[in-house]
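Note that this complex is displayed minus one protein chain, with the remaining chains in position.
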Amino acid sequence: MPHITIESGKLTDEQKRTLVERLTAVSSEVMKIPPEFYSITIHEIDDASYGIGGKCIDLVKQEYMEKHS
Amino acid sequence: MPHITIESGKLTDEQKRTLVERLTAVSSEVMKIPPEFYSITIHEIDDASYGIGGKCIDLVKQEYMEKHS
Amino acid sequence: MPHITIESGKLTDEQKRTLVERLTAVSSEVMKIPPEFYSITIHEIDDASYGIGGKCIDLVKQEYMEKHS
Amino acid sequence: MPHITIESGKLTDEQKRTLVERLTAVSSEVMKIPPEFYSITIHEIDDASYGIGGKCIDLVKQEYMEKHS
Amino acid sequence: MPHITIESGKLTDEQKRTLVERLTAVSSEVMKIPPEFYSITIHEIDDASYGIGGKCIDLVKQEYMEKHS
Partner (left out) sequence: MPHITIESGKLTDEQKRTLVERLTAVSSEVMKIPPEFYSITIHEIDDASYGIGGKCIDLVKQEYMEKHS
């Protein structure tokens, strides 16, 4: 306890390490619970499986590229 | 806000686009919240990792095939 | 299978019934899986526990009211 | 690690204790990970917020009572 | 995108505001995604519904108090 779940796009291992370290530190400080009690899972969702405002992100990116190429 | 998570089997990109589009439209209409506020994530779970009624779906499908071949 | 989770603000029972009915119908049609296989859970999150763009929604609403009163 | 989430109807504290104890024991045995590494959260969802086969459970129960009263 | 879910014990509104603000800022910096794209939900789980190492936290706290009173 507590458990934090992150749904995001593709991340590098370096980004994941920094996120786990710093999100744990901030949460521990704010909740006054020792860091060792925290667990964090990162779910990398590909663009075709992530929708924002009714559109999948791969489509949003594709349209952006077509408009700006 | 709001955030919708879907756990399902393998889907085509076309199915995902249609789901994101239509689930956002229906939710937006019912909740009276503009579509751009919605996020949807789709987690494709393979059959060996999805259990129904105490059995993994790959096993259910396998037994079905054996019974009907 | 499949399972859909909705995190939203407070909803009426009528809204929940319509959401469950129509999201199941749309998903069933798109995924070609009979409706009886679907489960949907709705998590009503209060404004103070839902953050958008780094701010809790109760604060966003409060600031909006102050600005427009 | 690992983390188990349960979405269910209303449970007694006694049921929750037994679930946490026995699900941890079974998972620990099968995964060969010491029990102290496990965390379990139970989300009690009321019937009006849980849909099965396109219908909220409060409605399913209501119809059942009407039919059998 | 991205979406962060926190399962924790009871928190004050002040703690929630600080968490939402600072977790969004850290994630935005590390992932290089503007803060306005982030959504965070906080699920406050009561002690009787949160298990660690096979025991519900209300029981853990109760035993601690008995031992140290």
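Quick notes
Note that the chains take the letters A, B, C, D and E in the order they are written out, and that residue 1 is the start of every chain.
We take it that a contact is a pair of C-beta atoms (placed from the backbone, for glycine too) under 8 Å apart; a residue touches a chain by one contact, two chains touch by 3 or more.
Predicted model, so just to flag it, every value in this text is computed and none were measured.
Although it is not drawn here, the omitted chain touches the following shown chains in the complete assembly: A, B, C, D. Although one chain is not displayed, its contacts with chain C can still be listed: residues 1, 3, 39, 41.
Although one chain is not displayed, its contacts with chain D can still be listed: residues 1-9, 11, 15, 18-19, 22-23, 26-27, 30-31, 37, 50, 52, 57. Annotation for chain B: contacts to the undisplayed chain at residues 7, 43, 45, 48-56, 58-59.
Assume only the chains that are shown with their structure count from here on.
Of the pairs listed in C-E, A-D or B-C, the one whose interface repeats that of C-D, with over half of its contact pairs matching by residue number, is C-E. Counting C-beta pairs in contact, the pair that comes out ahead of the other among B-E and A-E is A-E.
Distance between chain D and chain E, defined via averaged C-alpha coordinates, is recorded as 20 Å.
Among all residues of chain B, those that touch two or more other chains are 1, 3, 5, 19, 37, 39, 41. Every pair of chains that touch is listed here: A-B, A-D, A-E, B-C, B-E, C-D, C-E, D-E.
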